[in-house]
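The complex appears here without one of its protein chains, the remainder shown in place.
For chain A:
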Amino acid sequence: MTALWAVYRRELAAYFETPLAWVFLTAFSIAAPSFAWHVGGLFESGRADLTPLFDYLPWLLMVLMPALAMRAWAEERETGTLEMLLAAPIPLWAAALAKFLAAWTIAAIALTLTFPLWAAVNYLGDPDNAAIATAYFGGLLLAGGYLAISQALSGTTSNQVVAFVLAMGVCLILTAAGLPLVLDAVASRLPGMFAEALAGLSALSRFDSLRRGVISLADLIYFISLIATGLALAMALIDTRRGGGR
């Protein structure tokens, strides 16, 4: 736990020592309300809820989470500090988890920056605050899933741009797989079970029920599994650098 806390502190500080966290938080705090207002018609809908915000959140996270996680391992490889990290008495699981938790903390801060919208709909009407809280929780889980997958892909290269593009591609697949357009296309060409399986794998489908205020065990297990898979993959990729995978 000592090493986990030390790496977490360093990673969190690293986000704020460089412009990355500030640029990310500024971009998120402008983009999220802009989508809700201008595209989602937050104040024109006549409803006191944050549906327009959460409708577009997966697409925003799909781009911004890879940007946040692309440096996780790629930067360590590029600067050579990975060698120093591998020579320190830090369990690999602790390094991977610490990097993930630091990025997840930034994502949580970004989500809290949209709380003024929540306050605004409370001022204007009488929203279902429990459902909104559940949707925020779902957003945090979705961000965690995308971050873990992006961190794993960051372990495949020393180039942060390549890591970003790879991660965004995988996050796009995870998101778009749940779109009715995609599911209908699959259902029309393949047996129904394939479309069902695809919907089950899609982060968008899982987030949809949380977005509506419904927490199900299956959805929680999905997101926890997605995070665990991403972290395990990152650990396996970095461990391969030791020659442990021979």
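Here is the rule we go by: a residue touches a chain if its C-beta (ideal position, glycine included) is under 8 Å from a C-beta of that chain, and two chains touch if they have at least 3 such contacts; residues count from 1.
The rule is short, and it goes like this: contacts and distances are computed from a predicted model.
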item: "Glycine cleavage system H protein", "Spore coat protein CotJC", "ABC transporter domain-containing protein" or "Aminomethyltransferase" - which is the UniProt name of the missing chain; value: "ABC transporter domain-containing protein"
item: Residues in chain A touching the chain absent from view; value: 2-3, 5-7, 9-10, 13-14, 17-18, 79-84, 86-91, 241-244, 246
